[in-house]
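One structure below.
Apart from one protein chain that is not included, each protein chain of the complex appears where it belongs.
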């Protein structure tokens, strides 16, 4: 019997954490030939070169496609999407997949969706139907309208996708594959292993730390410098804790945020901050699990955070409409409020685990369903 | 008071007919500075150089953007969209419009939608919420999810756009501006004026003729040659009528259709066929109004056709789910059935006018509403 | 022993005629794995789809790359070159050739040269060192400076390439492979076979005809309509001859020339003109050999023409500085002069064969030398 060719496109470090367990399951699925394309910021040092982790995990990308036009303005973000369509169209034409699988809502994801659907290749979309608070929402829903099959992560998302006019027979909720990462590993953190990540600053992972990850908000492009400086200043107050900061993702405005971090770092060298570019999905899960509190606007705080029960202070509007668990408290870009909220969350400590985004068995179920859908 | 800058992108001859009366109204709206961009097939000889008609109509395009990658395969169609994003992003960045206005559902339209929304420029979309029977549906609905304001053409479309999760306060139905063309002119056809269009073959517009316009169907890419040959062969049977054929649009597969037409033409030189590349919206309206019967798969047969009462034989699945009036009868790609259906429609003659797609006052109402939305 | 991978890029119908016998020899060279890329206008109906002839000749292109941005203005010509670099870079990266081979001087050729040399892939250039009378000269010499090995077509060209600072040990003159086409076939023309080319108009190849091929001149962009109308009008005078016209190549300005041809054709239907888009290199050779006189500005009139002794009237400045044989007489864009010159050439009849551009054994010698250069 001929194998079905499923082409997966991973275009950012966040993408990978969310799709890894689907890729693992597809790789072991005897019905499937997995064609992996790694592209965009996944290949770039500035954004943590997730490609290295992917290869270390045993995957063999058939294409490495560079389509980030450097600059991280709104215009280059749009143009990178255009270039992505050009590059991905060639790859799909040569690889002739039976279906393309893509994840989430980032601006580059649109390139995958257009290149596939315009070439009449069925599109499988993970994590449709969610809402957050920025341009990603539009992109995510637009991709839903382009896609053929939908593996959503929550019941509410399922309803939303169907309500948008999608055939219910093509919408499946097996939970989010990013939760799979959490249930397949020992969540203990290991100082020795963590050394491999380099990073700047000193950190003892066995001692308490606060985690910060704050991405640009494309709809308020231009105010990132201020936004992130407030958070860093708030964290400075917590002298008794180590502070772990992840560099932002590639969205328009990342330059401002990076600059704010660099300026802050230069002025506050003695303040117990460490800075990192990327972790494997597993090590990131451990870091999130073991932190005293997390602050910023990463959707992982909501997704993996709700399962792990991590106390989170969610900053600004980037995730404001997203379905979330009890571990989340929100606040504005205001240092004083942030300090207050962080204190509350530290005092509260770990929350009970919630399975809002699944119970950690999504990958295999999605892989099985793909067999059923495409084996004829 | 500062004028609001509204940037309209016209990217195909069909686009223009549908947006012309909005452009005219915006041009005369004292609140508005109209920025016109003309791009893609609108600039190309093979597709009728609609730019010439646009300039003749008194418009002054600020940019002429070439972004059609020749080949008309599914892959070049995707890549042209990518290149379109790159080109339009530059234009929007330089022109700094307060809003971008785009129309319908063609593949290039997506380029406009992404370039605008990714740069945080509000997007106004005309003719959302409709359904037809091909890839255009996905594109149209995806654009609806990206857009900020929606000027739909029918009540059913309005419901559909709202049902997809759109804020009802941002959805307006003033009918379709393509109907405006029909109500502002004398519909009598003039042999003398028509001579300017050149075309090959002899035609006396005062005598009976059947009109044919059949575009590629991207979802059945590869079968266009057969599809169009059936229709031409059916028409050949109607020896007592003149036959007027329009060359197809630029969708993937257009090459096959053009080839079928050329081969047919070479073999049937004596058979009273004429071939044309483009007409002004007004002259096209006259042709559609005066034809004995129209056959093919153009949406204009449904849209303008329902208002004009033109008897239409709709071929294949390209428009199969589209809301339509009584003037439409459908049939498969089968010569014999086509002949039968054409005979029935000829026998029936003109239908009563229906206002399903509006009453011909859309342009001014849309222009007024844009003032209200953007004047602050 | 590992074969050397030689990647050839054919990007226009003219390219193919000039490189075919090198490709044939490389294909049969046991040291070589030929990787053929076919791109740009070679794939397009409007320019004769030379790809069909290439496949019929037994070649199997590994990539078909579309990178013509339609419009044929000076700007789209530049942009097509840019897109060509993007597409060819991907192909070279995937195919990993030991060397890239390219031919001549057309604008798209620059894309091949940059994509190869910027990726540190040795570049073999055919037909460097020639001079003509337009932008091609600059492009040709610029490519010479980028290339590693040079297979020139004449002694004068060899001197010129060396004089430009090239290492003489890397410059070889085995003549032009386009002459090989002439020495390997029966040059008799066959009405029956010629029917397969379609074309419009009636032609009996057994009876006398004048051949016309006139391309745009990019340095006088904008005056093509006038230029070609003069030639067509001159030809009209020769009522006793059939006239065979080839559509122009894709250079900027081709639209004007095509328009002039179409307008002329529409007005002069009774005048014994036939129009064709493409011939195989062999059939083109036969046509050139059997014509009473050739007029226009094609370099084939000089190259193959000198070997065949075809009487030629060379129009305008496009080839003005090119080394040529006795068969060439030149004239301005002036109908009356053209008529005079054509009459002179018809009166003169065939010229003696000259071997200025080689004796017809270039392909094999080039292939052998490539073995020597790259086998280590």
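So that you can tell them apart, the chains are marked A, B and C in the order they are listed, and the count of residues begins at 1 in each.
Here is the rule we go by: a residue touches a chain if its C-beta (ideal position, glycine included) is under 8 Å from a C-beta of that chain, and two chains touch if they have at least 3 such contacts.
Bear in mind the structure is a predicted one, so any value in this text is a computation, not a measurement.
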Given A:29, A:75 or A:154, the correct residue touching the omitted chain is A:75
Touching the hidden chain, out of A:6, A:26, A:53 or A:83, is A:83
Where C:7, C:68, C:85 or C:260 are the choices, the one touching the absent chain is C:85
Given C:114, C:308 or C:328, the residue that touches the chain left out of view is C:114
The one of A:7, A:25, A:44 or A:356 in touch with the missing chain is A:44
It is residues of subunit B that touch the chain not shown, namely 86-87, 90
Residue list for subunit A contacting the dropped chain reads 43-46, 66-71, 73, 75-76, 79, 83, 198, 200, 255, 258-259, 266
For subunit C, residues touching the missing partner are 74-75, 77-79, 81-86, 89-90, 93, 107, 110-111, 114-115, 117-120, 135, 138-139, 141-146, 160, 163-165, 218-219, 221
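Heads up, the rule we're going with is that only the chains that are shown with their structure count from here on.
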Across the interface between the identical copies subunit A and subunit B, with over half of residue numbers shared counting as same and under half as different, the residues used are same
Distance in whole angstrom between the CA centres of subunit A and subunit C is 53
Here the gap between subunit A and subunit B, centre to centre from mean Cα coordinates and rounded to Å, is 40
Residues of subunit A that touch at least two other chains are 86, 90
